[in-house]
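Only a single protein chain was left out; the remaining protein chains are all shown in position.
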Amino acid sequence: MIQTTLVQLDNYGPWTVTPEPRAEMCLQALQARLYADLAEAVGHRNGYAFYTRGDNMISVTNGIGREAHAEIQSSLAVQYPVTTSMAIGTGATPKEAVDDASALMQSAGGAQSPNREMVVAGTSAPPSTDQHLSVAHFDVIDVTGRYTDRMGAFETYRTIERGYSSLMDHLYTAHGALSFFVGGDNVVALCPSLPQVAYREALEHVREATGVTLQVGVGTGATATEAGMAAKHGLERCRKETVRITMARD
Amino acid sequence: MIQTTLVQLDNYGPWTVTPEPRAEMCLQALQARLYADLAEAVGHRNGYAFYTRGDNMISVTNGIGREAHAEIQSSLAVQYPVTTSMAIGTGATPKEAVDDASALMQSAGGAQSPNREMVVAGTSAPPSTDQHLSVAHFDVIDVTGRYTDRMGAFETYRTIERGYSSLMDHLYTAHGALSFFVGGDNVVALCPSLPQVAYREALEHVREATGVTLQVGVGTGATATEAGMAAKHGLERCRKETVRITMARD
Amino acid sequence: MIQTTLVQLDNYGPWTVTPEPRAEMCLQALQARLYADLAEAVGHRNGYAFYTRGDNMISVTNGIGREAHAEIQSSLAVQYPVTTSMAIGTGATPKEAVDDASALMQSAGGAQSPNREMVVAGTSAPPSTDQHLSVAHFDVIDVTGRYTDRMGAFETYRTIERGYSSLMDHLYTAHGALSFFVGGDNVVALCPSLPQVAYREALEHVREATGVTLQVGVGTGATATEAGMAAKHGLERCRKETVRITMARD
Partner (left out) sequence: MIQTTLVQLDNYGPWTVTPEPRAEMCLQALQARLYADLAEAVGHRNGYAFYTRGDNMISVTNGIGREAHAEIQSSLAVQYPVTTSMAIGTGATPKEAVDDASALMQSAGGAQSPNREMVVAGTSAPPSTDQHLSVAHFDVIDVTGRYTDRMGAFETYRTIERGYSSLMDHLYTAHGALSFFVGGDNVVALCPSLPQVAYREALEHVREATGVTLQVGVGTGATATEAGMAAKHGLERCRKETVRITMARD
């Protein structure tokens, strides 16, 4: 059972232009810092949080209960001028879990509803030590030599963006996986349990569609941290052994 | 003359896996906070900084001299475990300015060179009060009603990502403009001076390619803040008057 | 059994002046943010951390084990240019616990030793649900009406500082309690179990020595958060019922 949490800022859009549009760099700093605090608070509890749209952040929260969600929510409310609502969804695939969370959030009130404030919706999955989570950590092979140190910075960014879009689309459509760009040339995907051939097809798909050559480490675990750290070690093995795919239990 | 600054973390990739891969949420918090501080420091001086790849951040810095760059760099070095190098590039279009900055950065040393540390490369453009900067601020029409409050959160994110990719590609290829996703459903683009028809074509291109319907406010100014704030006011007029494009001097 | 943790920056003094003295406001921002992150990380685990000297921070950490200390330490190392060492001490009184922690830290290496880095010394007390912690939360009666809105801001600050010094000295000398100024007109003290008369004497002592009139809520608990929150509720009762001392179990 996969558990995700949708964290949505309460009535944020209207706030950003009231009474006048606020300075863009201040808004960027606010969004980045609020996300950083969420990432640390979720990370301390062995989950993963992704920036996503900044005002809607998707987290993987297996092992984190309702009460801990409420504590994180209260803590953010003391630090920031905007509050958050959180919806905890579960499902057999990452897509199902986030769709469940989204429906619960929508039932609790609209993103621009002035009446919805600091809701915690949904029920957390019972804690389990099953290795039910798969995290895949991708990066671009030799990004520094091929792109960063050779091309214009925006050109490189576009290339990575294109690779990310293609990968995200493929993994979502084919497997219900959720992929997030996490900076540099890195993409972290929350996946259902997939065979190695599925990853081979994904790398192939991206290379054909965009020319970008990826490698990937895949890890499993009871929590996002456990699966994600195994994936990172897998990616290190890709780099050292010049293989394109490393599965946690190869 | 457009001035951009490429801010690149020094030898960051190796640091993230030394001696062991570091916890992903800690790295995300680091990247987000370092960016937030850069955004505020550049914003205080009337520039704009964008997250871009997190380890490579593109800024619009007209009016900000070399000395101020060095001050920002020193300030970041006191706050964070990684240092930055900065390259100031200029050009007739945004693309030319960022390519100039990129070449200067590459001459100063590679992104993973252990010998490059806290370089400030390049020369700032002489201060000017010309309205030489154009900033276009796009968003998705009724994103809350059509997507956020109706679809799954990842589905909505994918839709916006697709719209952003399409817009970024079009504006870059056709005009040498640099577009950045700034959270929510917002894209901020640094553009050369363009007629209204160019924006109409861009909106049309995105709608046909992805089904996403955008609106845009365009502002001009001597600094990014000035142009960007005019663009935000333009976008407010779009919302109120139900027009799709508002140019600063309509 | 009281458990405290001494968090000491590694070799910080020399770093602040290498190669040149660093800008004071950058150092202040660094110290404040590192403390804020420590406070949140300790707070998420039901402990209390105090700024103290900034480069030496005293925390109350009952219920927080060695592994959690190491996690907080690693997390700080990813965010900041300086690392921390932590020594966990225990004792029958707060004074004994902090002395134990201090001795362990000193055995691990000097504050300016270039060789000591990211030590975690000492052993955490076994978790317990005993109400062994007493936290007393003091503030100045009607500080706004008597001082803030009437006197010069530095004069008010001096008055509060004088009251704090007097209280800290008395509680430490008489009872081995540790008192910390936490902003505004608030002092939080970690105390051994004391009868109400001891608090009455403390308030009297401060009033006679400095003219400052305090009130206090005292709470007990198995963790700092539990005891501290009970103390805050006690202080609210002082305000509402115009009593000077409220003990958790009156």
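Labels A, B and C are assigned to the chains in the order they are written; within every chain, residues are numbered from 1.
Definition applied: a residue touches a chain if its C-beta (ideal position, glycine included) is under 8 Å from a C-beta of that chain, and two chains touch if they have at least 3 such contacts.
As the structure is a prediction and not an experimental result, all values here were calculated from the model.
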Chains on display which the left-out chain touches in the complete complex: A, B, C
Residue of C:Arg33, C:Arg66 or C:Arg207 touching the missing chain in the full complex: C:Arg33
Chain not shown: contacting residue from C:Val182, C:Ala209, C:Ala222 or C:Ala248: C:Val182
Hidden-chain contact residue, picked from the options A:Met1, A:Val17 or A:Ala77: A:Ala77
Of C:Ile2, C:Ala49, C:Leu133 or C:Val216, the one touching the omitted chain in the full complex: C:Ala49
Residues belonging to chain C that touch the chain removed from view: 6, 8, 12-13, 17, 21, 23-33, 35-37, 39-40, 42-43, 47-49, 51-56, 58, 95, 98-99, 101-103, 105-106, 110-112, 144, 148-158, 160-162, 165, 168-169, 172, 178, 182-185, 188, 225, 228-229, 232-233, 235-236
Missing-chain contacts mapped onto chain B: 37, 40-41, 43-45, 71, 75
Touch residues of chain A, complete complex, unshown partner: 22-23, 26-27, 29-30, 33, 74-75, 77-81
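FYI, only the chains that are shown with their structure count from here on.
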When chain A is superposed on chain C by its C-alpha atoms, the rotation angle in degrees, nearest 5: 180
Same vs different contact residues, chain B with chain C, by half of numbers used: same
Separation of chain A from chain B, taking each centre as the mean of its C-alpha atoms, in whole Å: 21
Mean-CA-position distance for chain C and chain A (Å): 36
Approximate Å spacing (C-alpha centroids) for the pair chain B, chain C: 42
Where chain A touches two or more other chains at once, by residue number: 37, 40, 43
